[in-house]
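Of the protein chains in this complex, one is absent; all others appear in place.
Entry: chain A
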Amino acid sequence: MFEIPDDRKYLESHEWTTTEGDAVKIGISDFAQDELGDVVFVELPAEGDELAAGEEFGVVESIKAVSDLYAPISGTVTAVNEELFDAPELLNDDPYGDGWMLAVEPADTSEFDDLLSPEEYREQTE
């Protein structure tokens, strides 16, 4: 029912990661955006900030709900999708594409092993 691409890994709290070259991109899943409804606000860290796996790194708000964002992995933020500040609805429209949130240089690639596979995440959302 919800799109769960096979080319990424997931957190139970509905964030995804995918590797693109040296960087790891982070966003929220199709299931998460659907649960939230119309997204109206996103708060993200700045370039150069450090993320710690499992820790809060930002906030996404829809008209009806506020939701904290959790870092799937530790690392340094190398890029922020600033388009989301003016067009937070990108998270609803294209959560795996134009709605990406951060690019991160990972601190410890072994942390990927702790994330959910697409199959495991699919089971969680069923």
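In this section, a residue touches a chain if its C-beta (ideal position, glycine included) is under 8 Å from a C-beta of that chain, and two chains touch if they have at least 3 such contacts; residues count from 1.
Quick note on the criterion: contacts and distances are computed from a predicted model.
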*Which listed name, "Nitrogenase molybdenum-iron protein subunit beta", "Aspartate carbamoyltransferase regulatory chain", "P-loop NTPase" or "Probable aminomethyltransferase", is the one UniProt assigns to the chain that has been left out?*
"Probable aminomethyltransferase"
*Hidden-chain contact residue, picked from the options A:Val40, A:Ala79 or A:Leu116*: A:Val40
*Tell me where the left-out chain touches chain A, residue by residue.*
37-38, 40-41, 43, 59, 61, 63-64, 66, 85
